[in-house]
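Below is one structure, written out as structure tokens; the observations come after it.
Missing here: one protein chain of the complex. Every other protein chain is in place.
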Amino acid sequence: MRLTCPLCGERDRREFYYCGAEDYLHRPAEGAPLAEWDNYLHLRDNPAGVTKDLWYHEAGCSQWLMVTRNTVTHEISAVELVAERKA
Amino acid sequence: MRYSGLKVITEGLFGNKGWTPAWRDPAPKAEYDVIIIGGGGHGLSTAYYLAKNHGITNVAVLEKGYLGSGNIGRNTTIVRANYFLPGNSEFYSHSMKLWEGLEADLNYNVMHSQRGLINLFHSDGQRDAFVRRGNAMINQGDDAILLDRDGVREHLPYLDFDNTRFPIYGGLLHPRGGSARHDAVAWGYARGADQRGVDLIQNCEVTGIDIENGVVRGVQTTRGAIRAKKVGIVVAGRSSQVAAMAGMRLPIESHILQAFVTEGLKPVINHVISFGMGHFYISQSDKGGLVFGGDLDFYASYAARGNLPMVEHVMEAGMTLMPMIGRAKVLRSWGGIMDMSPDGSPVIDKTHVDGLFIDCGWNYGGFKAVPASGWCMAHLMATGEPHEVARKFRLDRFATGHLLDEEGTGSQHNLH
Amino acid sequence: MRVDGKGLIDRTKPVRFRFDGKDYAGYKGDTLASALLANDVRLVGRSFKYHRPRGVLTAGSEEPNALVEVVGPSNQTPNVRATMQEVFEGLVAQSQNRLGSLRFDLMAVNDYLSPFLSAGFYYKTFMWPRAFWEGLYEPLIRRAAGLGSLSGKHDEGTYEKAFAFCDVLVIGSGPAGLMAALTAGRAGADVILCEESHVLGGRLLSDGGTIGGQPAGEWVASVLAELQALPNVRIMARTTVTGAYDHGTYGALERVGLHKPARPNLPRECFWRIVAKHAVLAAGALERPVAFENNDRPGIMMASAVRTYLNRYGVVPGKRVTLFANTDQARGVARELMAAGVTMAAIIDPRPDASAVEDCPVHVGAEVVGSRGRLGLSGIQVRKGSEIIEIETDCLAMSGGWNPTIHLTCHMNGRPRWSEDLAAFVPMEGAVPGLVAVGAANGSFSTHGALATGHAAGMKAVEALGRKVSVPVPEAEDMPYRLKALWAVEGKGRAWLDFANDVTTKDVKLAAQEGFRSVEHMKRYTTQGMAPDQGKNSNVAALAVLADATGRGIAETGVTTFRPPYTPVSIAAMGAGGRAEGFAPQRFLTSDQASRDRGAPMIEAGLWYRPSYFPKPGETTWREACDREVNMVRQAVGVADVSTLGKIDIQGRDAGKFLDFVYTNTFSTLPVGRVRYGLMLREDGLVLDDGTSARLGENHYLMTTTTAAAGLVMRHLDFVHQAFCADWQVRFISVTESWAQFAVAGPKARGLVNSFLETPVELPFMGVAPVRIGGVDGRLFRISFSGEEGYELAVPTRYGEALFRDLVARAETMGGGPYGMEALNVLRIEKGFITHAEIHGRVTAHDIGMEKMVSAKKDCIGKAAATRPGMWGPEREQLVGLKASAPISAGAHLFVPGAEVHRETDQGYVTSICWSPTVGAWLGLGFLKDGRARLGEKVRLVDHLRGLDVICEVCHPVFHDPDGEKLRA
Partner (left out) sequence: MPELIAKSALEGRELTVGTVTLAEVDVGPITSIAVFPGGAKAVAKGLKALGLAMPEPNSFTEKKGARIVWTGREQAFLLGADCPALESAAVTDQSDGWAVLSVSGAGAVDVLARWVPLDLRLGACPVGGAVRTQLNHMNVVILRTGDHAFEIMVFRSMARTAWHEVESAMHMLAARSATKI
């Protein structure tokens, strides 16, 4: 499996650490109700198809990446830096 | 038809013509009292215990492929009761007791063999953690023995005690731990349920769940609509897709777990062994293949196949722990779809829809849970109350913070 | 026997080898199989269940029968395909899976019990009496099961792994593969050509014929010469591409040293990870056996294998050969055998309209219905209409047509397509992105078909790479593939489908009869296709028999899943580099050698090695050394290397704000030159890590993490920064490796430290200051993990060893010295300090009594989730101290004295213990339900595993100097 890091280029999967779905980027505001935190930490669409998830280029540039990926075919259609992601 | 050695002989003498089908292959009726979605290990055992324990036999098990086509059909077949958190330890202890009577109960040889399971540890810290686990097992009424280095060497002389990266400090022996023939468990429960009148319906995929003002009415399938008063979702890796048909978003992420089997070998490994400093556990099947696995591929996936980095890590772990398996050749590698939950423990609970129940979150420990999961899901669906040993497997426990996190790695789904 | 004038072997180089204790000779270039056949050895093995005699069936890696053990000087390798093992001088091999000799295998009794050993019999019996399963039945089954044997000794062989990258990966070097490689190679593309065999050319080496007017062998030689000369082409012989993975990644196993005696550093095997933009599967096709009664005798072989042994090895497996085949192509075997002077007893062709014109008897519209010869074929029975003909023969070449080798195209759950006219499964287009099947692997069975499709695939790749080339396709035979599918011959007796697992057509029908109608159920119930050849010789015929038995078409019945590896791969090859210490990197402290010089046992702490204790002469147990070291620190001064702790340098205007966001307590208000203990949560509200952070400057902090969580915390900070505050003025980098840091603790610590500083400094407790030590810029922290007045002296790592040796030497002059992990652990327990034994990932700030550190004035990671109801309340276990006069243990559980010891009455557990020379008692840290409200109570500590049952006193975790006077002295 290979991912194309926007900075380092195309790399073998072994260089990356996966933490979960893109939901982790939408941290509830301070004082948000616990239900929002349950949603943020636990509940997932978990689609069998295209999803967005978060990978860390551990052996490379230490950037967190948002990857648009198909969970059935493993086809990867987009990779962008979390730090520079569109809002 | 009852199976026995005598029957095998008498049938053998007459060309084996007399054997009847292990289960019928009925077309779906228009309505049942209970529908179980998912014809895997947990779905079949739920149907079996609904019939056996609660006398509810107007039941249909709907399976989109062939019976036992999911994780029950491909796993490392380990059966153990070595959990330490209250909520888990009583559940798996109950499952182990059911395993120990399963052949007689099902009249089907699932080849459950308790040759002993050894968790190795490689530091004082790991030893203390395993001692806490072992004491919890004994407090639960199960068995655990602390082995020191020489104790491990007695059982497993072929491990590398001298030239390895993480020296072996000792191991926690779970004598009643072992393995079973996975397909036989699915077929045994299927035959048992079928004999009690349960309809096992294959090639029948559920495409929708009918709900009218908060009450479940039945399901839509590729073989037509079927009505029911109670519906159980027991589909492991596909839980999110089926739950979404009822408007539910689950705390589940589906992941790939690879496992491997070697060519057949004369007996060389008699225990189930797990390595403490890398993802590697192994046992030898009765047919002679070394069956071993490691950890998830660590990215969400439904592809039921994995990639090389984890394969190589598992092989390297095997080589540092027991280099004598080096010349065994991997014959086949496969990947199952694991329904990972935020604390590594399962969910057997009602849902917000009246009459709709969910049994999921088995991470990669579902095989040993097949008997108790069916027992408790049947109890819940029949009585509306959770069974005593599954009381803590609540769907809302993540929202309330009553976690059952055996690994202690937190809410990230793939860390359990 | 050997025939002259044939074969690619080197007859000038005889090779002596041994099989089952007897010595034989072959030639360089022979395989074990060809050399044994040359010596008229037909019996080479025994089948798995019935232990029937087995002989060589094929000439390739799909061989189901000729599996042997190759015995080396110090180890042995089971299940080696004799058809792939090249002979070398001194090779020793032996047959496997037999009780007694190969000719008289006692287990062959199973063959006579076969009526009772039908498919799935073991599910229906062995259930009574219950104890007999593990006591008698299973041990018998396990001893009878399995094929070859491991030696049980560590595999000391050399193995390697490697990565390779290319534009075009060509898999297989037959006509299609060579054409694809030539086309891409001439276009200048970066090509890798893999060939499973030790020679390149594939079927061309066996089937002869002409290409572009010249003999096929010459064409192969000319193409290889050109490819070898092209710098952009790499040829990898003896390399099987074993699996297709995501995004153009392929696994491949190269047999490097298996055809030579072992040599130092020469790898036995190399496992390649090849990344290819385009891949061409030119793996040819596998010939299909035909199921007829007793079709499994040694001497019954695949027709193409007989042709290969004749043309590649100059060997004929019999003196009176018969051919049973349903294609025109197969007739070539008979003609070539006759041309080589071998007697063709008969050709049997099931096609009624087949040609009968040959130089030997031909029976058209006929089928073989039986065979004779216990340890090797001696005759066959042929049915023609109602007539049965008996024919003497010692070698039957059979062919039921060809199965394209589609495996790799199905490694991503792609299902192949059933082709009615080829009566075979062919690959589904694009099933594996970037991989295209050509030649026989795609159902183009003629040489022309192979050349044309190989060329086309080469051109497609060249164009996709933006290159141009024109390569003419030489002309070659294009014989039509006219096949009348024949899966099984009607008959009463047992007709073999899976030769290794002994699965017959009766077993498949029985599976259908018992309701196992899905092809996956049939496979698992009968174990068909689960043997070492993974159904390469039986899957298609078996599902055809199942289709017939269940009244369905073959396409509807479908295939089982193809899974890597294509052929089995040794664990040692895929695990190369993992052996011994190679499994994980080793991290060494600068004080490593100095500690070993003092006899300190070094123990693993994560990837690091740290000294356990420093034994003095006369001390026999670790406890003696540890107690001495504890007293030494309490009474004089101790030195310990603490460089393994994670250190993260954080700079920028928003550094303080950033720390406030990741720590529960506040750091933005920390004065410069001061240090503060910080608690860090995971976003789920549970404790992630703890440690001190120092403010070195207005916009400059240094965070310390535990050894265990260093990597974890770094990744966590990167996530929080990049996900939530990428625009803040803060940047950070690990400096763990840049500093060697030594704890100096004890009443005389200040004297020792000052003696090293060029200008002594008066540091307040929890203070930090730059210092000069021996001409070097360092840092001095006043922090203590022992509870004594304590400092940590840090210098750039290159000076670490020197400083450690000097510090220890000087400490010894003051009645102190070095102390190891054991003493460090006792000191911190006496002081009630926690480690990851306590913060084990399921613990909240409240549980460890630090809820007051969660600042109310600011948000931080984990703050909200920590407010969940389940995170609070008396039923949770809280950190307490435990004191006892008798030995106690970590991992023990706690109960109310007198209560029954059971899960429901469990009150908590013990995480750390020690004998405390300072307090003169056994001390522990643990977690107790509502613990802080129960100080002073007695609890019963029970450790079943170590047989301990001790009454302890529950107390405040800090046993030593609770008010911290020593710290602030």
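Order of writing sets the chain letters: A, B and C. Residues in each chain are counted from 1.
Keep in mind that, in the parts below, a residue touches a chain if its C-beta (ideal position, glycine included) is under 8 Å from a C-beta of that chain, and two chains touch if they have at least 3 such contacts.
The structure presented is a predicted model; accordingly, all values stated were derived computationally and were not measured.
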{"item": "Visible contact partners (per top-of-document touch definition) of the missing chain", "value": "A, C"}
{"item": "Among C:G7, C:G120 or C:P267, residue touching the chain not depicted", "value": "C:P267"}
{"item": "Residue touching the undisplayed chain, where the options are C:V256, C:L323, C:I391 or C:I839", "value": "C:V256"}
{"item": "Missing-chain contacts mapped onto chain A", "value": "7-9, 11-12, 14-15, 58-63, 81, 83"}
{"item": "Interface with the undisplayed chain - residues on chain C", "value": "158, 160-165, 190, 256-257, 260, 263-267, 273, 275, 577, 581-582, 584-590, 607-608, 649, 651-653, 726-740, 755-758, 773-776, 795-803, 806"}
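Quick note on the criterion: only the chains that are shown with their structure count from here on.
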{"item": "Mean-CA-position distance for chain C and chain A (Å)", "value": "27"}
{"item": "Length of the line joining the C-alpha centres of chain B and chain C, rounded to whole Å", "value": "22"}
{"item": "Multi-chain contact sites of chain C, meaning residues that touch two or more partners", "value": "245-246, 249, 273, 412, 683-684, 865, 868"}
{"item": "Multi-partner residues of chain A (each touching 2 or more other chains)", "value": "1, 12-13, 17, 19, 34, 41, 73-74"}
{"item": "Touching residues on chain A, where the partner in the complex is chain B", "value": "1, 12-14, 17-21, 34-35, 38-39, 41-48, 51, 53, 55, 69, 71-74"}
{"item": "Complex contact set, residues of chain B against chain A", "value": "238, 240-241, 249-254, 298-303, 307, 309, 342, 398-399, 411-414"}
{"item": "Touch list for chain A against partner chain C, complex", "value": "1-2, 12-13, 17, 19, 24-25, 27-28, 30-32, 34, 37, 40-41, 54, 56, 58, 62-64, 73-76, 81-84"}
